[in-house]
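Omission of a single protein chain aside, the complex is shown with its protein chains in their original locations.
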C-alpha cells in the first residue's frame, strides 16, 4: 500500500535537493506564476517553445509540462515536437488540456498531443478531462462544469483507455490510473479565485514526476502539497490578490515534515 | 435620467450572479492581471487568440475585449476575425487601442478593427483615443500626453463620427457617446504607477457590457467600480507592488451596496 504522506515528504525533499529542470511549454497568462511557483518549491523552471530548441531543452530537463491555455498553430507544433522527443527519451510528460471541450481546436490538440506521446499524467478539471474521452461538448470556457465526484467512473474508464494517470482537480481532487482511485482532500476554495492555480498544479506535478517514478504517487502528492499550500495561504489572506502572493510564499515555507503531517489523501476501495 | 450609482450596483450584482464569460484577445503584459481582475470581480475570463478558435470562443462569450498592446500581424488577424464574428452575433466589443498614435501600425490597426465591427466602447487615454479621430502624431509610447479635460470636445466629435461610446481615462474619466458627457471622479493617482490598470479598466467594461445593454452606462459604471477599488487599495498600500495586490483584493471585497454608495459620477450638461 502506498504511503502517500511519506512519498509527499520525500518528493519535496528530493526536489529541493536536486532542483530538477522543468521544461514548460505553457500559456502566456500563467508563465510568470508557474515559474515563481516552481522556483518557490525548489525546482528549476525553464520556458522554451521555439521549434529550433525544444528538443535540445527537453533533453536536459527532468520533466516536460505541456499546457494548451493560449495555444496557436506554432505552439502546437512545438508541443508535438517536444512531446515526441520526451517520449523517445522516456522523460515524463504532464499535459494540461486547458479548455478542452470548449473549442474544437483545444479538444483536437489535446488528443494529438496524447497520440504523439502518452503523458504520464493529464491534469485538468472534470470537463476538460472528460472531453478527452468522449468528445463531450458544453464546457463553459475554462471553468469546471462537471463535478469531480460525478466524474469518477468516467475518469477510470478514460485513464484505462489512454494508459495514463488522470488528475482531476476540484473541491476534492481525483487521481486515477484506471485501477486505483485516490482522493486528495487538501485545498481551499479561494484557489479557484486566482487565475492559473490549475496550471500551477500541473507544473508541480511535473516537478514531482522528475523525482518519483510512480505517476500516481507523483500526481497525488503534488496536488496534496499544493492543496496544503492553499490551506496555509488562507490563514493570512482573505482576498485573491493577497492570497496569490501567500500561495507562492507557502510553497517556499512548507517543509517536508510539515507536508507529511498535513497530507490528506485517501484511497477509494 | 440615468441613475449611475444604481446601475453600478446592479451590474456588479449581475456579474457575480451570471459569471459572464469574457473573451480577451489582449497583450502579453497584462494577461495575468486581467484574468485575475475579472475573476476577482466575479466574471469568467478566457484568453484565446488562435485563428482556428476565436470565432467559436466568441460565440459562447458574453463580451469580447480587444487590446492591441503587444500586437503583431497574427494577433491582428485573429482580432479582426473575432470582431467580425462578434459583430454578426451582436456581441458587445470593447476596444483598447494601446499606443494608437505612437506608431503607424497601432493607429492603423485600431482603425481597421473599428471598421470591421464598431465596438460598443473604446477605452483609452486621451492621446490614444484622439489619434483614432485625427491621426494625431506625438503620443509618447503608452503614456497619456493630452489631458482628459482638454479632450472633451474632440472626444464628443469622434464618438459621434464613429458611432460608439468613448471612455477616456485619466485623473477624471470622460465617457461620451457624442451626445451625453459623463465624468467619473472615482480613482487614485497610484493606479498610474501599476502597469495594465488601463487594460484592466477595459476588461471590466467588457464584463459590464455583458450584463448592461446601455454601453454608456456599462462604461461609466465599470470605471467607477475600478476607481473605487483604486481608492480602497490606497488605504492599505502606499507603493505600487503592494498597491497592485490590494487593487485585486478590492475588486473582490467591494460589494454592490458599497459600490452604490461610493460611485462619484456626474453628467456634464
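Should a chain be cited, it is by its letter among A and B, assigned in written order, with residues numbered from 1 in that chain.
FYI, a contact is a pair of C-beta atoms (placed from the backbone, for glycine too) under 8 Å apart; a residue touches a chain by one contact, two chains touch by 3 or more.
In this text, all values refer to a predicted model and were calculated from it rather than measured experimentally.
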| item | value |
| --- | --- |
| Chain not shown: contacting residue from B:79, B:102 or B:263 | B:102 |
| Option touching the unshown chain, where A:56, A:73, A:153 or A:267 are the choices | A:56 |
| Sites on subunit B contacted by the missing partner chain, in the whole complex | 27-30, 32-33, 69-73, 99, 102-106, 140-143, 193-196, 239-242, 244-245 |
| Residues in subunit A touching the chain absent from view | 19, 21, 28, 31-32, 35-36, 39-40, 44-53, 56-57, 60-61, 74, 244-250, 252-253 |
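Throughout what follows, only the chains that are shown with their structure count from here on.
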| item | value |
| --- | --- |
| Whole-Å gap between the CA centroids of subunit A and subunit B | 33 |
